[in-house]
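Report on one structure; see the data block that follows.
Every protein chain but one is kept in place in this view of the complex.
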Amino acid sequence: MKVVTGVVGNDIHVVANRLIDLSLRARGYEVFNLGVNTYLEEFFDAVVETGADVLLISSLNGEAEGWGREVKPLLTQYKKLDDVVMMIGGNLVVGRGDPDEIQRKYKSYGFDLVCHQIDLNTGLDMLETHLEKRTQESNA
Amino acid sequence: MKVVTGVVGNDIHVVANRLIDLSLRARGYEVFNLGVNTYLEEFFDAVVETGADVLLISSLNGEAEGWGREVKPLLTQYKKLDDVVMMIGGNLVVGRGDPDEIQRKYKSYGFDLVCHQIDLNTGLDMLETHLEKRTQESNA
Amino acid sequence: MSLLQEERKIILSNEFVDAFDFAEVTDFVKNASKELFISHHFKKNKNKKMMVQPRGGFPTYEKQYALYEFFLKANVDVLPLTVDSNTRLNDYATAQKMLRLSEENNIDMLNGYPLVTHGYRTTRKMITHFDKPVSLRHGTPDARLLIETAIASGIFEIEGGPITYLLPYSKNFPLDKAFLYWKYVERVCANYSQLNEPINRESFGPLTATMVPPSITIVIQLLEMLLSLEEGVKSFSVSFAQQGSMMQDIVTGAVLKKLARFYAEEIGCGDADIHLVYHQWMGAFPMNRDYADQLINMSTVIASMVGADKIITKTCEEAVGIPTKEANAKTVANTQYTLRILNGLPSVVDEEEEEILTLEVKAIMEAVFNDPADTLWRKVFNCIKSGIIDVPFSPHIINHNEMITLRDAQKNIRIIKRGNVPMPDRCYEYHKSQCDLSKDTTSIVNDIIHDIGIMQ
Partner (left out) sequence: MSLLQEERKIILSNEFVDAFDFAEVTDFVKNASKELFISHHFKKNKNKKMMVQPRGGFPTYEKQYALYEFFLKANVDVLPLTVDSNTRLNDYATAQKMLRLSEENNIDMLNGYPLVTHGYRTTRKMITHFDKPVSLRHGTPDARLLIETAIASGIFEIEGGPITYLLPYSKNFPLDKAFLYWKYVERVCANYSQLNEPINRESFGPLTATMVPPSITIVIQLLEMLLSLEEGVKSFSVSFAQQGSMMQDIVTGAVLKKLARFYAEEIGCGDADIHLVYHQWMGAFPMNRDYADQLINMSTVIASMVGADKIITKTCEEAVGIPTKEANAKTVANTQYTLRILNGLPSVVDEEEEEILTLEVKAIMEAVFNDPADTLWRKVFNCIKSGIIDVPFSPHIINHNEMITLRDAQKNIRIIKRGNVPMPDRCYEYHKSQCDLSKDTTSIVNDIIHDIGIMQ
């Protein structure tokens, strides 16, 4: 299973990114880590190039929302990305925010899994459950 | 000006009492300090005996209310105590309490000046203002 | 039957005690879970994690139970059982009446748990259910019935002592009687200690929590320890409270530990386990709750520097009134967190201060031992009466009140008038040299007032 990951925008918080890299590898994924300060195009290009199954975006510094809104418009320019699991986590708003509201908003931006201030391992467990469910559905 | 002071009931918090003693003397009062663990009768007896102008009661450990209720019934047994300024201060309730409510309650018990969690010096300033006003009134 | 056993029978044939079954209680203690014994935790606590104990007691069984559940969630190490003031004054009738009222009307008519009224059969259910060590906090001069009930309930740590529960807490209770009643307590604790893990006795080092110099605190800790070990107690905690200067706390802890060991060996009780307990600031608290939290946190840091085995906590509501169980639990959680993240502590020694303090303590101890009376408790009694031991701000009539203390620039408590306390001249001069005594009396009085309110 291939995963493209990185931190979106001008965000340079690198610590979580390093841990995500380690944890994904430990769970057996093939990881393409674009690091911090990565723009949406770079993410999508990498997914196409590597044929990744999962795109896992981090955002820590509060920029996420601005980028979230750009996802759908940009996606129309790419083909064959419909099956890619889109996941985002970190600090998804500036300051505090209502978790349900955040979930709703980011799902509407096109993300399958939204992990606002959710611990990495919990998030990766969610990813696994999601992937299993999908396999079962496509097998059924 | 003569003041009888002390800490009422089974209360043994002595620190404020020592400071009150010092402060009253520094302000020129003649002080009769009965110390901690003093019952209402002892206070009234001392006022009679010394001919004091002011009775200044402390209560710190939360017992005040129980004793407050006893003041009026007991006072009926004493003559000539009507002119004595009755003052109480310290922690006048168990736990927290509404300051206005506490004022009202203790005034109804017969106290002229009620100083719940009020700093000593502020309280003694209040006493002086009160005494001056009384002198002016009786002169008028 | 021994004299003690006869006295016990009389004490326990109290109309408020529901048939005390000596054999059953002996059996219970013999087979009680090791977890209930703090002495056992002290022993097995190899990596020296400081144990955290809050304060707290409620009248009804249900409320006390709820408090414990709360504490457990906050990751408590030692549970407190604080007794109400009627029980402390042996007024069991009032305690019973007030407990009924509390239960019927669902409001607290007592400021603690009326242990004797609830009785050991009921209380034991709660204690064994939680299976955590419980510490009995009271302030009772005559605690004989109380302690019997406590141990029968599974409470295997008893706080207090004839001096520390009297001089700060009472004006008139006779000191000689207190010594005799506590002798009974020590012996009962010693006897039960032979059945399973030892019962731990703990002295109350904070005293009046106001300007008490370390030498007085230490002397009283040592004497209560000796009076207890003499009777056969095998596990004892000496204690003191934050004093206002980190350095003075560290020195106090070091000297107290060393001398406790020294004097225990002197009387041939070197086999006893001795522990050090630190109380978070016990003096006047700031009204501002945020500030109170800062103070509490700082107390924890200092306790760690001191190397205490247990810390007893305060809450941010201290200056305001009786703390809620929420505030109490919050302090426990915060203290545990602080202990977790506080690392890399340096070990600090101030040799000069240690030497001075040791000299002072030894001089006072010597004066006590040299008293002509026949037993240690009578020697101590005489020394308190004559002011050889003098506790600042004690409300008790027997206390001399001749000693005057002041803080120096570093906030160390210094003795500027020694009264009858036999402080060696060298120490006395040292103390005075640390303070600016050229000021006039009014300024010095103002300094004292300021020093009392130091944390506000």
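A, B and C are the chain letters, set down in written order, and residue numbers restart from 1 in every chain.
We adopt the following convention: a residue touches a chain if its C-beta (ideal position, glycine included) is under 8 Å from a C-beta of that chain, and two chains touch if they have at least 3 such contacts.
All values derive from a computational prediction rather than experimental measurement.
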Quiz item: When the whole complex is taken into account, which chains on show are touched by the absent chain?
Solution: A, C
Self-check item: Hidden partner chain, touching residue among C:301, C:404 or C:445
Solution: C:301
Quiz item: Which of these, C:101, C:333 or C:444, touches the one chain of the complex that we don't see?
Solution: C:333
Self-check item: Contact with the hidden chain (one of C:7, C:350, C:371 or C:447)
Solution: C:350
Quiz prompt | From A:4, A:36 or A:86, residue that would touch the chain that is not displayed | solution = A:36
Self-check item: Where the missing chain touches chain A, by residue
Solution: 10, 12-15, 18-19, 22, 26, 35-37, 62, 91, 93-97, 117
Quiz item: So which bits of chain C touch the chain we can't see?
Solution: 244-250, 286, 288, 290-291, 293-295, 297-298, 301, 330, 333-334, 337-338, 341-346, 348, 350, 410-412, 454-455
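Everything below uses one rule, namely that only the chains that are shown with their structure count from here on.
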Quiz item: Among line, ring, star, complete and other, which one matches the pattern of chain touches?
Solution: other
Quiz prompt | Centre-to-centre distance between chain C and chain A (centres being mean Cα positions), rounded to whole Å | solution = 57
Self-check item: Chain centre separation (chain B, chain C; CA means) in Å
Solution: 33
